[in-house]
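Omission of a single protein chain aside, the complex is shown with its protein chains in their original locations.
Right after this comes chain A.
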Amino acid sequence: MFQANPLRLYLACIRNTLEAAMCLQNFPCQEVERHNKPEVELKTSPELLLNPVLICRNEAEKCLIETSINSLRISLKVKQADELENILTKKFLRFLSMRAEAFQVLRRKPVQGYDISFLITNYHCEEMQKQKLIDFIIQFMEAKKEISELKISVNTRGRLVATEFLKQFM
């Protein structure tokens, strides 16, 4: 219970920040005619960018939310306790990033220093409901739970295989 509360507070903080940040509107590119680009990626016009918000649960887990007038970038860093969690996290998040076209809001390459990144534009906000999109991002952050389950499954499988191997000698 005590461990769940910090997580809930962390997720609640991210949710509130996203609700405030996800107010996007269409804004054509100021530099190139008839182009429409996510300003948070280009960062050429400082007047179109808001202050980035960094929410840290601890040293290893944090969330960076960068907002601009027409786009929003969310970068997540997931805690990795040991080597096995490290490779499982890398594999899983890389697996998802390589299939970013299925997710639309997912960035193919995470921002440096983070494990996974989302890019939400005003077009996504027009096609998708804001609250449900925020719910999706929050649920995505429960990837840690999936990775923990994977780790337990791999260890359990290893234990069963080891038992069967040693039984052959008996």
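Please note the rule applied: a residue touches a chain if its C-beta (ideal position, glycine included) is under 8 Å from a C-beta of that chain, and two chains touch if they have at least 3 such contacts; residues count from 1.
Here is the rule we go by: contacts and distances are computed from a predicted model.
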item: Omitted chain (choose from "DNA-directed RNA polymerase subunit", "Arp2/3 complex 34 kDa subunit", "Pescadillo homolog" or "Cardiotrophin-like cytokine factor 1") - UniProt protein name; value: "Arp2/3 complex 34 kDa subunit"
item: Contact set of chain A toward the excluded chain (per top definition); value: 83-84, 86-88, 91-92, 95-96, 99, 102-105, 127-129, 131-133, 135-136, 139-140, 146, 150, 153-155, 157-159, 161-170
